[in-house]
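Removed from the display is one protein chain of the complex; every other protein chain stays in position.
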Amino acid sequence: MRVATLLRKIFLLDLLKGLSLTFRYQDPKEIYTEQYPLQRPQVAERYRGLPRLNVNPETGKTLCIACDLCAKACPENLIVVESERDPVTKRKVLTKYTFDISRCMFCGLCEESCSTDALELTQDYEIAQYGREGLVLDRERLERGPEGKVYER
Amino acid sequence: MSTQFTQYLQSTLTPGQAGNMLWATIYILVIFAGISLCVVFINWGERKALAHFQIRLGPMRVGPHGLLQPIADALKLLLKEDTIPANADKVVFWIAPFIVTTAAFVVYLVVPFGPQHAVTDMNIGILFMLGVSSLGVLGIITAGWASNSHYPLLGSLRSSAQMVSYEVAMGLAVISAILMTSFTPGVASGTLSMIGIVEAQKTQGVWFLFKFFPLGLIAFGVFAIAMIAETNRAPFDLPEAESELVAGFHTEYSGFRWSLFMLGEYAAMIAVSGIAVTLWLGGWMRPFPNLLAGSVWDTIFSLVPGAFFLFLGAVTLYGTARMPKHPALRIQTLGLGVFGMAIAAVGLVLLVPAVRVRVQDIFWFMIKVAAFIYMYIWYRATFPRYRFDQLMRVGWKVLLPISLGVLIVTGVVGLSPELLTWLKGVL
Partner (left out) sequence: MTTATSNLDLHEDKTFLDSTELILNMGPQHPSTHGVLRVILKLDGEKVLGAECVIGYLHRGVEKIAENRTYTQFGPYVDRMDYVASVSNGLGYCETVEKLINVEAPPRAQHIRVILTELNRITSHQVWLGTHALDLGAMTPVFYCFRDREEILKIFEKYCGARLTTHAFRVGGCQWETYEGFEKEVLRLCDFFEPKIDEYEQLLTTNRIWIERTKGVGVISGPQCIAMGVTGPVLRGSGVKWDLRKAKPYSGYEKFDFEIATGENGDTYDRYIVRIREMRQSVRIIRQAVESLPAGPIMAKVPKVLKPLPGEVYHSIEAPKGELGYFIVSDGSLQPYRIRVRPPSFVNLQALDQMVRGRLIADVVAIIGTIDIVLGEVDR
């Protein structure tokens, strides 16, 4: 056994083993780089990205019932829900909804606590802005949802 | 002057031997420009090859497939602010990169790209090469000294200690190759001239790599390892490693001065690869010059350079066809197509008989050197680096005894016919 190890050492077999592995990986099929922005990664369905306020597709009215559970669940207290009581139906109607994604951790606690299907974290991850103004989303922006980014260069 | 120009075209000697100053100058300028161009290509090639070993792509944006990346790097380095440390010795600081680069380039005076394609053929060629390449160590020490900071100084001392210790092993390996030149039957003595060494391999009909197998191979192996340590490349690159405390002798150098160090390092890499190719791999000779002799084989092998460039051009044009059809990449696709056609044009020019006869020696030499450079990059991708004391141990305790042993055994084996006749005479 000692002779075998000695021969392995002399003929640099351990070094050749490593060399053969790196050589094999030169195959273009092994390349793992994605050329963003030409290829955008497809994220999973449960991905916690940009939030969105869902609207009833038939009536166009918001699904949010202003129960304020999302604001209470948020660890950072960055959701502000303002509502007023409708004198006719005696139910709360949503007036203002603000979501500050500059402090958001995308933890998903708000999405889980929503009692209707209103608040949802979508699969949009391209939400960078050039200044702080674009990071405080109001109700209209949230109902519009992800807008997709087009890169020219 | 014009007679000097035309008269040389008839001769079969190097410009130095023919005493032709004009052509010697032309050769020097061509070599300087050519090696600088090679360094640019090696820079691109290293980044792409290293990236492919690491299953990624490397530069892709700066030009099609990153081909303009070295130019962007060079521009950035030229435009960078030239900082000099406060209490540094300004003259020495200025001179150090030039010493390193000059030592690396002066070596090319004797590198034989072909039987008449060397600037000169000194009869002490190999000695000259070893001596001048050692002058680079002076540049490194002065660079560390002039930086006036003890980390570059320590780094430069370590670097120079490493280079000096591996030069001993390198020198002994070289001696055993030179010893083999003296075993040509019918020749009185061996030769130190670079062209003479390749001629000896041609006459003996075997690359010194395979002579007295495995002695030539072991000597070549010792030289291959020593030359990596000589040029401070992985796995012997502790003095310039990024994850170490001491960033090496070129810490305080920025911009153009640093690019001179880099130029010197890559030029030294090509130069020592050139020495290895000359001494063991048959220099400029095409494969099997004696086995597959005759004008038919000569013609076939002389078509190889042209075919090689045509193949490269075809690969580039195939890459152009496969580029993504995005409007942002239109200019890149066009550029790549033009580049591909330029390479193919070079290939066509190399097929012309008048050109290919003269150029094929250079081609075979450069192909062999390119294989060595590829090995450099391959080692860098694969191996971790040695710690400094382990590095010195390998140089002194492993390589030196092996090369001494190989030298002695080569001498005994080579002289064995004479030894046997002497023994028979005595007994």
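Each chain gets a letter, A and B, in the order it is written, and its residues are counted from 1.
The criterion applied here is as follows: contacts are C-beta pairs under 8 Å (C-beta built on N, C-alpha and C of every residue); 3 or more make two chains touch, one makes a residue touch a chain.
Since we're looking at a predicted model, the values are computed, not measured.
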In the complete complex, the chain left out here touches which of the visible ones? A, B
Kindly state which of the options A:65, A:78, A:93 or A:107 is in contact with the chain not pictured. A:107
Based on the whole complex, identify which of B:185, B:353 or B:384 touches the chain you can't see. B:384
Kindly note down the residues of chain A that lie in touch with the hidden chain. 9, 14-15, 17-18, 21-22, 25, 32, 43-48, 73-75, 105-109, 112, 121
If the hidden chain were put back, which residues of chain B would touch it? 50, 53-56, 234-235, 237-238, 241-245, 380-390
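Keep this in mind: only the chains that are shown with their structure count from here on.
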Give, as an integer number of Å, the spacing between the C-alpha centres of chain B and chain A. 51
Given the complex, residues on chain A that touch chain B span 15, 18-19, 21-23, 25-26, 28, 30-33, 35, 38, 151-153
Residues on chain B engaged by chain A in the complex (per definition of touch): 49, 52-57, 60, 324, 326-328, 378-379, 381-383
